[in-house]
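Every protein chain but one is kept in place in this view of the complex.
As written, the chains take the letters A and B, and residue 1 is the first residue of each chain.
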Amino acid sequence: MLQILIYGAVSSAIYAMLAVGFTLIFGVARILNLAHGSFYALGAYSAFTMTSLLGLPLLVAAPLSVLVVALFGVVMERLLVRPLRQSQLAVLMITLAVSLAVEQALFLTFGSEYRNVPSFIAEKIAIGGVDISGQRLLALAVGVAVLLALWLVIQRTRLGAAILAVSQDPEAAQYMGIPTNRIFSIVMAISAGTAALAGILVSPFLTVQPGMGLLPMVKAFAIVIVGGLGSIPGSIIAALILGYSETAVAYLASTAWTELVSLVAVVATLMIRPSGIFGRRAAF
Amino acid sequence: MQRVPWIDVLGGLIVLGVLALVPMFATSNYLTGVLTVCAIYGIWASSWDFMSGLTGRENFGHALFIGSGAYTAGFMATAWYLNPWYSLPAAVAVAVVFSLIVGFPTLRLRGPYFALAMLSASAIMQRLCLIYWEYTGGEEGLYGLDPIIRSPLHYYWFVLAILAVTVLILTLLAHAHWGLLLRAIRGDEATCQAAGINVTFYKIASLMISAAFTGLGGALYAHYQLQVSPPLFSVVVSITVIIMAYVGGVGSIYGAAIAAILLTLLTEMLRGFGEYRLWVYTLTLMLILFFLPGGLVAPAWRRLTARLR
Partner (left out) sequence: MISLFRLAAAGLIAFGTTCISMAAIAQQGPIKIGIPTSIQLQVGRDTQNAAKMAVEEINAQGGLLGRKLEIVVADETENPEQGIAAIKKLTADDKVDVLIGGYTSGVTLAQLPHISNAKTIYIGIGAASPSITAKVKADYDNYKYIFRVCPINAAHQARALVDFINGKLKGDLKFTKIAIVGENAKWVQDLVPILKKGAAEGGTDVRLAEFFDTSTSDFSPLFAKVKESGAQYLIVILSHASSDIFVKQWYDAQVPIPIGGIDVKSQDADFFSRVGGKAISETVALFAVRAPMTPKTIPFWDEFVKRFGTAPVYTGVGAYDAIHVYADAVRRANSLDNDAVIKALEKTDMVGIAGKIQFDEVHDVKTGPGLQNLIFVQWQANADRIVVWPKDSQTGKMISPPWLGN
């Protein structure tokens, strides 16, 4: 039981980090960024490159990787997404193409085999009889910290207020003198950065291979919809629900059923409450 | 009913003729095989376009119908040893049933919500195929199907004929009252409902039609590959089809079919690039999607034949 509690928390934290970035960029810029999974993968690979090939210590490589990927996100938004902003479908397709291109580029550069990223913490920790690797606990701790920091920024700072304003009404915000385009870039950077951080944290204990972004992308998409597009608290709660139900099923039944549970949860939510738990945008 | 421009019909016949005759000049069955797959993707893409292109509800779970049609053919061949011809109508029936199962609950959804619901449905089927591996063959799926027509060339012509019929029927429907209503539903559903149109019927029916042709394509594919496996249900397949329809020009139907053929041919022709094949393909895709957000095939064709309309 304790196992499910702890491992579920780790899963939920990772999912939350992924989902929050995705919902943020949607809430603010109305962009369904299908390249979000690529940020996750790029974060992990960047950490791998810096530690293995450049020999940098992990504590330096991690923040650097986050910055690099955040920059990538900003550049992508500026060059490829902004010109197509009028059509949601066009943005969807171009971000999709970016994710495919990134996967191929990673594949060509690093090969299809799984890569090894060293752990931050090598020890095993036992909590109440449950063995858990230090790295997983770190992922949980960092995840919670990042989410808290994000919440604080949005609620307490001027930047946060600007972000909220733009997400409610971009035009009005512009009239008020808020530089909407710059806000888009900043939010994109945050979104890409959190996804990259999630990738870096899990890479020591999950797979690092070129297609690693696809499944997290689909899960983030599902979580965000279940929580309500554009709602950060919604995403966090949905991440908790999904993370825990997956872990519970994995331990009580078998790992084969975990995916099924999340999918059924998604479908059920869509049928019962289509706009998600805290969704404000109409689903129909 | 809106008339189908004669130039479109002429163009279609020419393309059909070229496609039918090309393999006869090839030195081996290789090209025939590739074109068969191209045609099947054409069936899938055009039927996606009919429903999602006209109503504006992007169906991210199209693979559900592909997989159910293919697996129907698979089961009929390997578990019940039935004549392969029977699998065609069976696949259509099964796909339509699935469309009803997912269609009704997701009726009121649109936009990303509909997309996600459909995506989840096809992902659930993929999962179930893996979980119940004792019955479905698991990851490796079912193999040992028999071809419907032994000669690769004749089978190709058969599939091509089905593609032609598919595009024809869907185009006629799109130009008829039906298509008009679907486009109206995309524009403003509430108004349509207020005007007394049975919106529910049209949405479900268009999904069923889309599913029917797609399932048929799935069975044709199964009898070509002689094998079916879970990746047929995957989101990657759905995305491939959507990209084809998009490159073709959403809503044009014939554009989707042509784009499907072109893109599938492209992946084969790029084999010379070796490991870089998919990279070049994705880059090409990105360029097309960025510079031509309205698609490539349909807009280009319309520009080309603007004088003759």
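The criterion applied here is as follows: a residue touches a chain if its C-beta (ideal position, glycine included) is under 8 Å from a C-beta of that chain, and two chains touch if they have at least 3 such contacts.
Because the structure is a prediction, the values reported are computed rather than measured.
**Student:** Taking the entire complex into account, which one of B:99, B:120 or B:227 touches the absent chain?
**Tutor:** B:227
**Student:** Which is it among A:87, A:109, A:157 or A:254 that touches the chain not included here?
**Tutor:** Here the residue in touch with the unshown chain is A:254.
**Student:** Of the residues B:43, B:73 or B:130, which one touches the chain left out of the display?
**Tutor:** B:130
**Student:** Name, in rising order, the residues on chain B that touch the hidden chain in the full complex.
**Tutor:** Missing-chain contacts on chain B: residues 28-30, 33, 130, 133, 138-141, 143-144, 225-227, 229, 231, 271, 275.
**Student:** In the complete complex, which positions of chain A touch the hidden chain?
**Tutor:** Within chain A, the residues that touch the unshown chain are 3, 7, 107, 111-116, 118-119, 122, 124, 131-135, 204-207, 247, 250-251, 254-256.
Everything that follows uses one rule, which is that only the chains that are shown with their structure count from here on.
**Student:** Rounded to a whole Å, what is the gap between the Cα centroids of chain A and chain B?
**Tutor:** Spacing between the chain centres: roughly 32 Å.
**Student:** Where on chain A is chain B touching in the complex?
**Tutor:** 32, 80, 83-84, 87-90, 92-94, 96-98, 100-101, 104-105, 107-108, 214, 218, 221-222, 225, 229, 256-257, 259-260, 263-264, 266-267, 270-271, 274-275, 283-284
**Student:** Over in the complex, which chain B residues touch chain A? Could you list them?
**Tutor:** 58, 105-106, 108-113, 116-117, 119-121, 123-124, 127-128, 130-131, 235-236, 239, 242-243, 246, 250, 275-276, 278-279, 282-283, 285-286, 289-290, 293
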